[in-house]
Each structure stands twice: as structure tokens, then as C-alpha cells.
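A single protein chain has been removed from this complex, and every other one stays in its place.
For subunit A:
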Amino acid sequence: MESSKTNVQQPFKVNISKNNKAFIWDAETVNKLRKDRIIGSLIGSLPRYPLQNQLLGLPLSLMPEEVTLLLSKGIIVLIDDEKSHLLPTKSQIEEFEKNKTENEEQQLQDYLRFIKEKRSKFQSLKKNKLKKNDVKEIENITNNDNDHNEIDDSCSQQLRITEHESSLIKAFAPTITIKTSSNSFEWYNDKNYCFDSLEVARLAGLWTWPSTPKEKYKFNIYCDLWNRGYFITNGIKFGGDYLLYPGDPLRYHSHFIATIIDMNKELSPMDIITFGRMGTAVKKSYMLCSWDTNEDKAVYVCIEWAGY
């Protein structure tokens, strides 16, 4: 088990996957980034609750805007995830397998001991002549045959226990733990694939966002909104680019659905009706954002249904 009190400091590590997605695999980092108003989005399934997506866990996925902003401020460094995972050596593999087998054996012994303790508890309760209902509960756990004579031949009892035990061993399924972070693996080394600035990351070909003019002005607008103090998350649930919150999303509802469009993007009145009606129906303001290249600033227009 990894230490839970690591006190991780800036700059935080962000792993960039082979397909250019940014992930954070450390829970403390996720927590600390909220102080910089970066929320991201948890995308990991929870092993014990797989068939739902209301509650998800690590890793945290960051939007490209968030990565570029944080990197430009030196709050994070980027790790080349693929290159940091080296091929394990033969001895490393053997060591890993050995630990795995030992762990599974330990789990099996713990389980058998648990069953034995339950059985002896049942025996002592039977001697104290408890009500049949209480006994039945423990019976189900120990799988003891109730029809047998109470005073049993100790030899045949021993034989039955051994047979029972071997069937338990066959049926036992050990828990396999898959580590969230690769830090503890001996074949993981991120020291040589760590990038601390936009220029360095771009040169290495690891992180090139923004590159197109549209991405560039999208980033300008994102920065402008972030600088105004908003908490910004993905707006896909409401059909926009971003959702803007006046405070932490755990405490507030979002006030704005922000969509970024070109200054000359043609909007029909139907579009205005669509934005206005939807925004007002969910108690938010639909905000159209644009970058004025002549004046080098962001332009915002909010649309609201007028209930006349």
C-alpha cells in the first residue's frame, strides 16, 4: 500500500498518454489543483461498483486548455507516459510473479483460518445449546452437516474437515489488486521524460496544443474566463464548450453555458431561440464567446429568454 501522507508539492506530475490525453493518477494532486480552480474530470471506473458512472475515480482527465494553462504557469510538468514505462527485466518479472504468488497464498491461508475460527465458534455455541435460529446462521457459514450425530468419531470428523478444506481451496478466488500509480514499479522511470515548459514539450512532440488558429483563440478565451475567477468544466452536458461556476462545482450550480464561435459565424434566429430557451430552462445564461482579432480581446454575448 502506498503512503497516504506524501505531501506532494508543485510542480505536479501530469501523465500524457500515447493518444495525447492528460491524466493525473495521484489523489492529492487532484485535490491541490482545485485551489488553482482546475477541476478536471474523474474518469476511472470503481472496481467494486463497475456498473455505474455516477461515481468515478482516478485518473483525473484534464482538458487541453487546462494542461496548457497549468504548464505555462509552471504548476505542472508533463510526463511521457509511454516512454516512462520501460520493459521489465527478466529478474523484475520473476520478482513480481514471486510476490504475486506469495500474496495469493497469504490470502488463502487467511481465508482458511477465518473458516476454522467460524467452525470452532459454531462448535462452542452448539455446546451452549443456543436457539436453533442463531445456530442456523453460523451453520450456513461453516457448511456443517446438521444431520450428523453430535458425538462424532473424531477420526471421521477430521477426514470430513480435510475433504471440505480441499474443496474450499479449489473454490477460493484471491483478490487481485491493480495499482493505480506506476510509481512503485521498478521498471517505471519518469526522470528522463519530464517536460517543464510549453516550448520543451512542443519540441519533443509530446504536447502541441494549441496549434491551429481556432485552438489558439479558444485558449485565449479560456484564459480570459479563468482570469476572471471562474471555475471552468466541460460543457458537454448542456451542449456547450464550457460550464462556468462562481465557486467550487461541489458547492454551486453553474451560471453560464459558454460556447466559442467565430465573430462571423452565421446564427439564425432559430439558433438564438435554441440557446436562449435551453439556458433559461436550466437556470443558466447561454454565453456566446468570440475572439476579436482586431482588438485582441474576448467578446461575450449572453442570451436569455424574455418571458413577455
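Rule of thumb we're sticking to: a contact is a pair of C-beta atoms (placed from the backbone, for glycine too) under 8 Å apart; a residue touches a chain by one contact, two chains touch by 3 or more; residues count from 1.
In this section, contacts and distances are computed from a predicted model.
Asks: Please identify the absent chain by the protein name in its UniProt record; candidates are "tRNA-splicing endonuclease subunit Sen15 domain-containing protein", "CHCH domain-containing protein", "glutathione transferase" or "FGF1 intracellular binding protein".
Replies: The chain we cannot see is, by its UniProt record, "tRNA-splicing endonuclease subunit Sen15 domain-containing protein".
Asks: Identify the residue among A:Glu94, A:Asp248 or A:Glu304 that touches the chain left out of the display.
Replies: Candidates A:Glu94, A:Asp248 or A:Glu304; residue touching the omitted chain: A:Glu304.
Asks: Looking at the whole complex, which of A:Lys35, A:Lys191 or A:Lys283 touches the chain that is not displayed?
Replies: In the complete complex, the chain left out is touched by residue A:Lys283.
Asks: Can you list, in ascending order, the subunit A residues touching the missing chain?
Replies: 228, 246, 253, 255-256, 261-270, 272-273, 276, 279-280, 283-285, 287-288, 290, 299-308
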